[in-house]
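Below: the structure, in structure tokens.
Only a single protein chain was left out; the remaining protein chains are all shown in position.
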Amino acid sequence: MALADGVIHDIGYQRYTGPRLGRRYAAVSLYLHSLRTAFGLGRTAKAKIFPFIVVGLAFTVAAIAVALRTQSGNVIISYLQYCDAVGIPLLLFLAVVAPELVSRDLRAHILPLYFSRPLRRADYALVKLGAMISAMWLVLAGPLLLMFLGGVFAQKRGASGAWHEFTDLLGGLSYAGIYALIFSSIAVLVASLASRRAVAAASIVGVFLVTTPVVGVLQVLGGDMLRQLSRMIDPVLLIQGLSNWIYRTHTMDIAGYGPVYLAAAVLLVTGCVSLLVLRYRRLTV
Amino acid sequence: MNLVELRGVSRWYGNVVAVNDVTMTLGSGVTGLLGPNGAGKTTLLHMMAGFLAPSQGTVTVAGQPSWRNPEVYRILGLVSEREAVHGFLTAWEFVLASAKLHRLRNPQDAARRAISLVEMQEAKDRRISTFSKGMRQRTRVAAALVHEPDVLLLDEPFNGMDPRQRMHMMDLLHHMGDTGRTVLFSSHILEEVEQISGTVQVIVAGRLAASGDFRTIRRLMTHRPHVFAIRSTDDRRLAVALVGEASVTGVDVATGGLAVRAGDYGSFTRALPKIALREGIRVRQLVPSDESLESVFSYLVQGTAS
Partner (left out) sequence: MALIQTQALTKRYPRVTALDALTVDVEPGIIGLIGANGAGKSTLIKILLGLLEPTSGAVRVLGFDPGRDAETIRARVGYMPEHECLPPDLVAAELVTHLARTSGLPRTAARERASEALRHVGLYEERYRQVGGYSTGMKQRVKLAQALVHDPDLLLLDEPTNGLDPAGRDAMLALIHRIGTEFGISVVVCSHLLGEVERICDSVVAIDGGRLLRADRVSAMTVERDLLAVEVDEGTDELAARLGQMGLPVTRDGRLLVVPLESDDTYDLIMGAVAALDLPLHRLDQRRHRVAELFAAAPRPAAGPARQEVGHGAG
């Protein structure tokens, strides 16, 4: 009688001979992981509460805008106005998420584990910033898309109307991008300086708030040029100025200072990003 | 004289029993207080030092209870595990302050003596914030010694020290034990305890599992066979002969030698030389392989767990 077959499989340590994908893949992995962290995905239910409330609110405002539009037949809240309306409260979203992305890692002292991998320090900094920008933009982009769909069905001019709606949407999306870019650059830089999330959150809000009285004083003090230039210290006013120049929204008198607003914005963003990269390069782990 | 005595001491926090019916006496010399993390070592030390009252039982130092008895600090010094030291003070200032707090008649002399005892004379005028871990510990020991206490308690004094710093500290503690003081230090790193003190008090989950010389404790553990490592000129033949011996319960043959399990320590240790001679085998090495503090300790922990 033949014996039955049997074999013991080798499940000892196996060496890895597969592909090793290098710096860019590592950076993309970190980016995706960070993006999921921003929305609380892959973590406890508690971590999802705040982001989902924010997303819910953003969509609610968009839904209201759509409702108003279908009722009245006119655009009550434009894409750009939506960004202004929701973008500023999104500051709170930033104040909570940026510390989650950045301060948490500092507090846990996990950076040596990242920096001993094929990921440069600058990569880490830029990826975290990119994730914050993406997260904020997504929170605005989703509802904008909803408004677009609502708008397309509500408008009565057929194909040309739909196209018009589409270009408006693009404007809205790019404006959302400007908000995301400028707000995130500041927030992530501030958060990277604090290892406690609460301190980082308060500091982010503080940085945005503290500019208001300063600008107020300068507005009263000076002449035209000072009035225009002082606005650029306040990120919110800076963005408004930009929207006036780029999208010709006429909410503010910018008196030909448009290009200056642009230069100031570029300077602000590049400054923040450079400081962020410098911060992580200089950090001793 | 037994300076520190604990009798039937228990300490609980609600339903958590940190120390459970411990009776021990400490005399002069160095004793190691041993146990896994969370076993109750710090609680015991704090009760001895009068920081905590026992929920039950008595803790006396030189016949006096240590709780609510400031007098006890004349003869007792404690170096606790975590202590914030003001980094801006120099070592001298810190020790002098301790001397003054003890209301010594001549604090400068006392401070000077304590500092020379820990061999910090050269560094005494430097700020503590510039010190290495070992130097910081020594400064704290000096501050605890400044009133020349008869009893010195140290909680995890070797934490984070490198080999040389540890050796300095060990020498210091031994010196103090040799001059008649009662020194008790806690540790969960057995290598340290083994090198400094043969006398141990082992705490497991709040209970006192064993006291005394750890080698003697091992002999007392008759429910466990003793394991010896043997190397000889003919291991296999020796193994055959040993298996025939009544006190041997098992022999493992490996390339490096034999591991022999003996149920009866006394019979085996007497029989082995005779067997070797009879067989004409030269024994090059006979070493008890489970006599290290580590083995004794793990036997105790497992024993109390089962």
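Think of it as A and B in the order they're written, each chain with its own count starting at 1.
Basically, contacts are C-beta pairs under 8 Å (C-beta built on N, C-alpha and C of every residue); 3 or more make two chains touch, one makes a residue touch a chain.
Quantities reported herein were computed from a predicted structural model and do not represent experimental measurements.
S.K.: I'm checking contacts with the chain that's been left out. Which of A:48, A:104 or A:164 qualifies?
M.R.: If we include the chain that is not displayed, A:104 is the one touching it.
S.K.: Spell out, residue by residue, where the missing chain touches chain B.
M.R.: 36-37, 132-134, 160-168, 170-171, 174-175, 178-179, 188-191, 194-196, 219, 229, 256-257, 265-266, 269-270, 272-274, 276-277, 282-289, 291-292, 294, 297-298, 301
S.K.: Spell out, residue by residue, where the missing chain touches chain A.
M.R.: Interface with the chain not displayed, on the chain A side: 12-16, 18-23, 25-26, 29-30, 33, 42-44, 47, 104-105, 108-110, 112-120, 285.
As a convention for this text, only the chains that are shown with their structure count from here on.
S.K.: How far is the middle of chain A from the middle of chain B, if each middle is the mean of its Cα atoms, in Å?
M.R.: Here the centre of chain B sits 57 Å away from the centre of chain A.
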